[in-house]
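Here it is: the structure, laid out below.
Partial complex: the chains shown occupy the same locations as in the complete assembly.
Per-chain numbering from 1; labels A and B assigned in written order.
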Amino acid sequence: MNRKICVVVTVRASYSRIKTLLLAIKTHPNLTLQLVVTGSILLEKYGCLLNQIKQDGFDNIIKVSNLLENENATAAAKTTGLGIIELASIFENIQPDIVVTIADRYETISAAVAASFMNIPLAHVQGGEVTGNIDEKVRHAVSKLADYHFVATDTARQRLIRMGELPDHVWHTGCPSIDLAFQIKNNRPMQFDYENCQSVLGKPGKTGRYLVVMHHPVTTENNAIRHQTDTLLQVIDALRLPTFWFTPNPDYGSSGVSERIKAFKMTNKNLMIYFLRNLNPELFLKLVKGCACLIGNSSTGIREGSFLGTPVVNIGNRQRGRERAANVLDVVHEPEAIMNAIQKQLDYGPYSGVCLYGTGNAGNKIADILANVELSIDKQITY
Amino acid sequence: MNRKICVVVTVRASYSRIKTLLLAIKTHPNLTLQLVVTGSILLEKYGCLLNQIKQDGFDNIIKVSNLLENENATAAAKTTGLGIIELASIFENIQPDIVVTIADRYETISAAVAASFMNIPLAHVQGGEVTGNIDEKVRHAVSKLADYHFVATDTARQRLIRMGELPDHVWHTGCPSIDLAFQIKNNRPMQFDYENCQSVLGKPGKTGRYLVVMHHPVTTENNAIRHQTDTLLQVIDALRLPTFWFTPNPDYGSSGVSERIKAFKMTNKNLMIYFLRNLNPELFLKLVKGCACLIGNSSTGIREGSFLGTPVVNIGNRQRGRERAANVLDVVHEPEAIMNAIQKQLDYGPYSGVCLYGTGNAGNKIADILANVELSIDKQITY
């Protein structure tokens, strides 16, 4: 018996974090992968991830263009609503046995709502974690709609059980994002090939220390993001180190980030900061692994960074409450605090990696469970 | 300072249960009511509740036609998606300070998603309860999106706190549905005026015992509903008692109910069963209060019925887990079991009412809290 597993992938980060699961489903003898991509993945301005996904060997990809121009908060709501409508049509036509949704973005809840109302068993990856931002609400709401949970940490599993989820349906598999990190950490030279990366990136450079910046708007603090971006640009500029700065996901506030970056580029000729939209997942992880410090408020530093031992300066509330290893220094969004923390991390150097978010075979574990778990949509809180 | 409170009302039951809150907001010196009605309320085939709402004195009602033809599961998902899109536009234009959403239908989650993504504080009424059906998933997901919770029972409050909601933001106000029941129970003669009801209903009749049936499809058991409806029709038909049978809300499966009722009417001339779409809330509660037995799987028997002391036969899994008083007999969906339970209830007669779901002033309590609570959208699970 062959099960059709529909995975809905929405942004750069989701793809990186689910890629090993996609491969595990694709190659599993009892599973058929139905890959749906939505949102920014389809757009060049966010790096045209679709082409990378095709190059990774996935085909028959179903596309859903649902992203509204995202300057205002209305757009996130409408993109979600549009996503539900479109995914409902797709589910009606491809009839998946299980739908898999990832993490805590608005597209995540689109897939969750559509599958739930259509009586399709729903699996959620990366539930049970804690953060700030709208992500916190969305993540737990999706958990409450989901029938199966594949979590990254034991704490996450305990949290979901405490929230009333059935213990038998919460599997501590680790996060598939660590699978890729594992391959990079063990199978390839530890010395990050900066020259080669540079040639890939189309810029001259030389081996040496470099920074990575990933800073997203906190949608619940929208007014602050322009000022925060200016501050961070000044701090990074002052450090005079080669820096790879990833522009943010399409969220309420991200156009503010783009605008401030554009303004900065107009008036500052710091040729050491390279602004990037996207990298393929493996190259991205190598970049993270090799960097002297990762700065911003992305979960990458906390999640993959814990495994890779990357020094991280985590700014503000966006990751508030997420489990973290010793590699993370938390700071408020003030220039001195950020600068001091980066200096500390530069002085400290690489950390020992720990297996907080997984041990490297989550994709296969999840695929096996999806192939064997009893199909069920009848769920009730345990208390 | 005047706060704009936007309440989104979607079906017959939601309006009955929120009417006293709507009045309390409307008359509150520091609150302005923004009333949005969606879904079946706008349609004649579901009883055209809109006219009743206008007759109750509400005006400037904003209408959202979003209900897809609801034969299949896809329709519920798409109606939800469409609801989000449309409510987002409305919220953008009317700029509410707080959005209030009720219970656990698909329209409930539309309002919740739209408000959450738009950074508008969200209040949820009737959270923390337990049932079967898709409602169970939706209710808890909405709680996870909501910033303020107004719950009917202390158990519900404890459950939400256990789910990780901030205790300070979970108020045990009782359910506004009991407010109306309270008015009927105390301010009006206990003898239900059946003759008068009949004249209102446009049918001949005489004072005496009668039944009320409210049986909804369980969307997660869709295949069963036609057979269940046939069974229930046969049982009720055999009892030869005057019966008020309410046709169900627009849900996946409700067209199956309508079809079986139509088939029954074609071949059976039981003139003692009156099929109704709707009644105004007060008349409806009088009908429930006076009936010899309420049969089906509606929450009305368990919720308002507990206060009114109505004998109830609750069938199947839809209300599984919901707190109930002594007035409820639970049975599986088999004709003998249903018949026996109805006979028991007819023999027993009225129960003493209990204040399980409220004491009669929830609307005012909630309005006062909405007027004074600190506005906040920054929320995090407590563990």
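Assume contacts are C-beta pairs under 8 Å (C-beta built on N, C-alpha and C of every residue); 3 or more make two chains touch, one makes a residue touch a chain.
Small disclaimer: the values here were computed from a predicted structure and weren't measured.
Q: With 2 copies present in place, identify the total for the complete complex.
A: Number of identical chains in the whole complex: 4.
Going forward, only the chains that are shown with their structure count from here on.
Q: Take the average of all CA coordinates in chain A, do the same for chain B, and state the distance between these two points in whole angstrom.
A: 39
Q: Of all residues in chain B, which touch chain A in the complex?
A: Contacts found on chain B: 72-74, 76-78, 80-85, 87-89, 91-92, 106, 109-110, 112-114, 116-119, 130, 132, 134, 136-138, 140-145, 159, 162-164, 219-220, 222, 252, 320-321, 377-381, 383.
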